[in-house]
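Partial complex: the chains shown occupy the same locations as in the complete assembly.
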């Protein structure tokens, strides 16, 4: 972090500034998301903008680069992201997604970075983030990659009571619901179409998947549980908890 | 199920018998596993033999084909399968694994099957099972694929107390531990090297991953939690619960 200039954000830096950060052996943390429907009230960029905001907050506390973000993710699934039948969602095939990450990792290593965090916001990317990290790591013994496929902090019962006073829907169903709506309210309230917010819930919640898509496992709105409990205050709290975890990981792995 | 002949097992059938099953519109359930270290006391075939045993039990209650099993899986990860540094483990790249499933699904469809269950035992395969199912489903509108990436039934607190009287280690750490050891004891006790069983636990349990592998997130034995509480009785119970869930899914989806 350059004290007066705010967090180091990869995209806004010149090559010399990036090169200096790499030479100083700073970590670089890559926000990984998706372009995916987020209900009637949130924009499709939710999954790649929110992790950037969180990392930028964390970058005020520890000196690392908020790396190049990945705006496309693996296919949306009904029980966690609404499913591939929604217009607006733009997903990559598994092979494409993994190739993109493989190339980004190789290029960052070429540019001098030895410490990389993959910070993934989109649930469906799980596994597909690990594989490219594994492949690139095998080729570059000097490289350390930290794979954070699930960015959420531990939700203790105390925290659950704050976030979901009416009962915890399960993290998978927290799509376009309390967490993401609150974070947007805190970070950029103009993104939230509050007049389009409404409770919703899947008709069918099971622990398996079906193809062709069984739309009863998703919802009509795209929110998998109710966003009505969202607030900027909760967004602030969530940001603190998320940042706390980022900082802890950075300290543990690169301290 | 042919009443007197035991479950229909794909590999043991002739093409005419298979074709007859497909013509009768029976589902086919594919056991998907891995060839992976399972501690000092269990064989590396654990992940593809156990789901076969479970499905064969279920096939005594409902008429479906226990399909061609997949003996290789995606890479083992330290916190759920011990990790890729163990000898004995033979993993496929993500792209290879997905291609294998894609081909099997296409061929089963070609052979006349319209109802397929992917029954996955190996945690790390999650996501990599869904993608080939998605791809093949897109090409064959008449095909229904049920993706069971997590085969385990709900472990209610009552069940947890039976399985883990000393405390539940979390399902991810249930590798080569109580569940799998008990199932082997029930289905084929000769596979268990009881003299090699001993408690073990990772030195470090976190919700992120690191490459190159941090061996503190795995164990020396390969068991990620203690198998000492295993017994054939527990194996019998687990089999019942697992079978119950298979039957429920078959009934719900193809009833």
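Here the chain labels run A and B in written order, and each chain numbers its own residues starting at 1.
Definition applied: a contact is a pair of C-beta atoms (placed from the backbone, for glycine too) under 8 Å apart; a residue touches a chain by one contact, two chains touch by 3 or more.
On a predicted model such as this, the values are computed, not experimentally measured, just so you know.
Shown chains number 2; the total number of identical copies in the complete complex of this file is 6.
Quick note on the criterion: only the chains that are shown with their structure count from here on.
Taking each chain's centre as the average of its CA atoms, chain A and chain B sit 29 Å apart. Within the complex formed with chain A, the chain B residues making contact are 74-75, 77, 84, 93-95, 98, 124, 126-128, 130-131, 133-135, 137, 141, 143-150, 154, 206-212, 249, 252-253.
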